[in-house]
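Written out below as structure tokens is the structure these notes cover.
Only one protein chain is missing from this complex, and each of the others stays in its spot.
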Amino acid sequence: MSIKLLLTGGTIDKHYNESNGELDFVETHIPNLLELGRNRSNVNIQQVMLKDSLEMDDADRQTILEACTQAEEAKILITHGTDTIVETAEVLAGKKLEKTIVLVGAMIPFVFKHSDAVFNMGFALGVVQCLPQGVYVAMNGQVFDWNTVAKNREEGIFEGKLSTHPPTFA
Amino acid sequence: MSIKLLLTGGTIDKHYNESNGELDFVETHIPNLLELGRNRSNVNIQQVMLKDSLEMDDADRQTILEACTQAEEAKILITHGTDTIVETAEVLAGKKLEKTIVLVGAMIPFVFKHSDAVFNMGFALGVVQCLPQGVYVAMNGQVFDWNTVAKNREEGIFEGKLSTHPPTFA
Amino acid sequence: MSIKLLLTGGTIDKHYNESNGELDFVETHIPNLLELGRNRSNVNIQQVMLKDSLEMDDADRQTILEACTQAEEAKILITHGTDTIVETAEVLAGKKLEKTIVLVGAMIPFVFKHSDAVFNMGFALGVVQCLPQGVYVAMNGQVFDWNTVAKNREEGIFEGKLSTHPPTFA
Partner (left out) sequence: MSIKLLLTGGTIDKHYNESNGELDFVETHIPNLLELGRNRSNVNIQQVMLKDSLEMDDADRQTILEACTQAEEAKILITHGTDTIVETAEVLAGKKLEKTIVLVGAMIPFVFKHSDAVFNMGFALGVVQCLPQGVYVAMNGQVFDWNTVAKNREEGIFEGKLSTHPPTFA
């Protein structure tokens, strides 16, 4: 089984810019993360963009959709900023691709000591391998159907209906 | 969906003993790990034992099996030392419980900077939620059927047949 | 020997604000840092302010000077943003206090995995104990006299004349 890993940026991949003290993007940390996790699953990484999801527009979402459509793999994992992860999921779901698509992000960038990035990526890489076709958001150790999930910005968590596809979630 | 998380020890949970400079067990780090991952899935932790898996005997494996049998949850995740994780998986599989049981460990304890523990636990917590009934070992970002997997001690990896239950692994 | 540790903020103490994805101040990390270092020297911490040093004005520097003047300790360590650390050092030096004053900061906040904060604080806490009266900046594993040091923003380092007070730097 091959997995396409599409990188789009988001908090998970932000970097500390020493010259101005801000967080921005330079290059992805995801290969380092997978190495830390000693991943040996067959992951094909494609960097689609590195953007804060608040700055993504319709054209960006079409670009992500295009990458999903073009992917030869039936399993697609997408790193994404959490602020508009649901909007992108909706665009992807509209295409009704015969693929399993899981979107994942992090509340704290990988480069911080207390980041949730490693846990989230491990989790998402697991569920994308097991879930049937559909579009999902994986956060907080939970799998959500794309059409029920929402980010609770006050609490910094995701909420919604947990995915329950049989026999997986019997 | 509730998940029973049985702790049995293993490398993942080892601790640095300052007084003698060795690695041993004091108390589990798994709750801290789940907090780091901002887990909000319903995980019920039960500490069955904290042992190096090389020191586990038949009675220990029966204790773990008993904990699986008694668990009300249909989803069971077990932290375990990697050296005899397959032996324990075999004992658990022999009982043919109508449950999803995933065993997971780490090559490097959680307390080390370069540990694979967080990734592995995220991964395993994901797949246990999605896999159908059966006994699996989750390591290296891969899910193995219990009866095909083996630890390659020279390379420090797990190898075997990847689990292929339809429709999950279509 | 008692050491007064004055906290003024700076990069070293910045925090990741999850709600807006920016770096700001909430509470200091310095006590945690000293605990990590198992410090047992007699350090009296006083939080003077928590500011980005680019936002400090003359009044802020007078406040820091006042804290130095009021301190009962003859040894004073000050955490400070690197961008204007030299300006503050100049103000403090102008008062010609009969004290040893060492200013220290970090290029990367403590909360990042690759932070220089812990090394820098260890270094500065060491030199403040050993240096004679004067005002110094401690960065990059080096002690600089306040009146020769400058931040090289392109390279993210400090340069200047190394302090050479005999017999210390014989």
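In order of appearance the chains are A, B and C, and numbering begins at 1 in each one.
Keep in mind that, in the parts below, contacts are C-beta pairs under 8 Å (C-beta built on N, C-alpha and C of every residue); 3 or more make two chains touch, one makes a residue touch a chain.
Every value quoted in this text rests on a predicted model; they were computed, and no experiment measured them.
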{"item": "Omitted chain - touching chains that are shown", "value": "B, C"}
{"item": "Chain not shown: contacting residue from C:12, C:127 or C:149", "value": "C:127"}
{"item": "Contact set of subunit B toward the excluded chain (per top definition)", "value": "11, 14, 16, 18-19, 21-23, 52, 107-109, 111-114, 153, 156"}
{"item": "Hidden partner chain, residues of subunit C it touches", "value": "1, 33-34, 36-41, 43, 74, 107, 114-116, 118-127, 129-132, 138-143, 156-157, 162, 167-170"}
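The definition used in the following text is that only the chains that are shown with their structure count from here on.
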{"item": "Graph class of chain-chain contacts, one of line, ring, star, complete, other", "value": "line"}
{"item": "Copies subunit A and subunit B touch via same or different residues, half shared test", "value": "same"}
{"item": "Subunit B on subunit C, rotation in degrees - Cα superposition, rounded to nearest 5", "value": "180"}
{"item": "Central chain of the complex, centres being mean CA coordinates", "value": "A"}
{"item": "Distance from the mean Cα position of subunit C to that of subunit A, given in whole angstrom", "value": "40"}
{"item": "Cα-centroid distance, subunit B relative to subunit C, in whole angstrom", "value": "45"}
{"item": "Euclidean distance of C-alpha centroids - subunit A vs subunit B, Å", "value": "25"}
{"item": "Multi-chain contact sites of subunit A, meaning residues that touch two or more partners", "value": "107, 114, 156"}
